[in-house]
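Following this message is one structure expressed as structure tokens.
Heads up, this is only part of the complex; the chains shown haven't been moved.
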Amino acid sequence: MDFRFEIVQDYMPFFLKGMAVTIGVSLAGILIGLILGLFIALGNMSSNKLIRLPFNIYINIFRGTPLLVQLLIIHFGIVPMFMSPSDPLVSLIIGLSLNSAAYIAEIFRAGIQSIDKGQMEAARSLGMTRVQAMKLVILPQAVKRVIPPLGNEFIVLLKESSLGSVLAAPELMYWGRAAAGQYIRIWEPYLTVALIYLVLTLSLTYLMNYVERRMKTDDLR
Amino acid sequence: GSGGEQQSGSEDKKVLNVGTEATFAPFEFMDKGEVSGFDVDLLNAAAEEAGYEVDIKNTGWDAMLAGLQSDQLDIGMSGVTITDERKETYDFSSPYFESVSMIVFKEGTNITKAEDLKGKKIGVQNGTTGQIAAEAIVGKNDSSISKYEAAALTFQALQSGDVEAVVTDIAVALEYVKNNPDAGVKTVSDEQFTPEYYGIVFSKGSELKAEFDEALNTLYENGTYTEIYKKWFDEEPNLDVLKEAAVQ
Amino acid sequence: MISVKNLKKSFGDNEVLKDISLDVDSQEVVVVIGPSGSGKSTFIRCLNMLETINGGQVLIDGKDLTDKNTNINTIRTDVGMVFQHFNLFPHKTILDNITLAPMNVRKMKKKEAEEKAMGLLEKVGLAEKASAYPESLSGGQKQRVAIARALAMEPKIMLFDEPTSALDPEMVGEVLEVMKQLAKDGMTMIVVTHEMGFAREVGDRVIFMDNGYIIEQNEPTALFDKPQHKRTKAFLSKVL
């Protein structure tokens, strides 16, 4: 099979631009997702069932349906109500943020619940209120537990941002499909794009492992 | 146009948002990041004539139509056929191109007429007249029909053997065959496919329709249309057909 | 100082404390013994309101724990608790472990809290570890820090739940030493432990619990050498 390198060359500037967009969109998604996710996690851990309900529904809807449907509804249905003209990048960022917020909320919940019950008891037995114990004792410890799964979620987001191509958001996958469409060729654009994704996710994985190792040695101060 | 007479400050011109699905060569396709094609040249000329600037974005077919409905986009320009059904939801300019459906298939497949599509696996672009033409023969939502979100995907599917035939617009079919001489594909047309006409799409009730109809007319008269047509199709356009269709 | 009347506590269907009544005087050291699952931990956790009480009454220094108007956090500052597994805060230095509650609950100034903490660390023999993190301490050292941390809130009563049973045997002595000193200084203490030597030497009274009841209580020598009940005898024969 012939592999036409000039196709890769021709489109390389666009792949690189797309890569930057992919990284930017994923970063925006995880940052907004973090803020929303913390808020949802705390709401979902309220002792009041009625307060918990909406947060629980949110989490179930966003974790229970495909991101592709979410993106289509957001881009074609919701964003147009507020924004004219709507921008697929904005829709993509909104979709990734809302979706990841649901997963991040569960990460936070698991992180908080993984802290030994004895920590809360010790804090309370010293006379701290529930809020003080959370703020001073539980959350600072939970943050460390939460970093590895958050790193993972970022990698997931990076890959899922490729669905932006369906909305014609000019991220990496979009340019891959544009090249494929122009030349009606499969291997050159898609292998190149796959390779770029692989480099991105593997570098992130190594970075994460490094951070985790650093945190472990920090623990042994 | 002659720059001297026109207002020189381009900032004063209103920018129109245009959506397209740019895998429909030669009408619109991505040329390394730029949307280009016959439609692009024609729309640019018409807009200039009407005193607008256009910002053409490759939104995809679905997003183009949805964007027009919600007034996100001012114009859809994507080789869109004027149909009665679509006229209920959108406004169209006067016709600017005559087209007809055509079947593209791999050499060796036994297809000589439209009826031969029966029992074959057919690829179409979702929601287009190609789909309507194919469904007219084999039945609506028949399991032999695969609907793809973009025209390019139908050709990829044909090449990979995913489908045995693609039903699409004639100029696009011929362009594909021309650009892929090694692909081993053939085309066939059929009387059964009725002529159709492309129009520029506006959201319902748009004031732009009249202005662009007038601009198109000017382009027909002053030879700009012919120039653009010849650039992309290497032949003279038949303007009479378009004028006739416009009357209907 | 502590007055418990007909205390009851269930987990779901499981009634863990069935009818506990007990009075502890100021400066008294009460040792609680009993088989695993008899409810010892649950009992002293009730005194600190780490468990909600299902029935009966508990008065601590005159304040009624079952009264809804009683402020749970002020009760807790009066009652210090030391856990089997230390429960030090791993993300804080030893000094910060001790000053955290005084500064945030008692709103003590940082400097004052630290001076006080250093005094307590001195007392438990760990002043030089002030800036270390819990991970770097041995079990015995951790438990001594936990005691200092509880003392920093100036409690009137100290509760200990098997403070030495998670320790290597070499480290048991150093923790018991600190507790003996505390008893000598006149702290009111309730201690759940399997260390019979400590009970004999320091305890004013030993309570034997089984199956949610106090079966027998007496001075240590009397209880250990002449247990009255069959169950006490059976338990002691295994443990001593």
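Some notes on this structure:
Order of writing sets the chain letters: A, B and C. Residues in each chain are counted from 1.
We take it that a contact is a pair of C-beta atoms (placed from the backbone, for glycine too) under 8 Å apart; a residue touches a chain by one contact, two chains touch by 3 or more.
Given the structure is predicted, the values throughout are model-derived calculations rather than measurements.
The displayed labels stand for chain types whose copy numbers in the whole complex of this file are A x2, B x1, C x2.
In the analysis below, only the chains that are shown with their structure count from here on.
Of all chains shown, A has the CA centroid lying nearest to the centroid of every protein CA atom.
In terms of the distance between Cα centroids, chain A is separated most widely from C. Between the Cα centres of chain B and chain C there is a gap of 83 Å.
Each chain gets a centre from the mean of its Cα atoms; for chain A and chain B, those two points are 38 Å apart. Residues of chain C that touch chain A in their complex: 48, 50, 73-74, 76-77, 79-81, 83, 85, 87-91, 100-101, 104-106, 133, 135-136, 146, 149-150, 153. Chain A meets chain C in the complex at residues 116, 118-119, 121-129, 132, 136-137, 140-141, 144, 219-221. Of all residues in chain B, only 17, 22-23, 29-33, 57-60, 62-63, 66-67, 70-73, 149-150, 152-153, 155-156, 159-160, 176, 179-180, 183 touch chain A in the complex they form.
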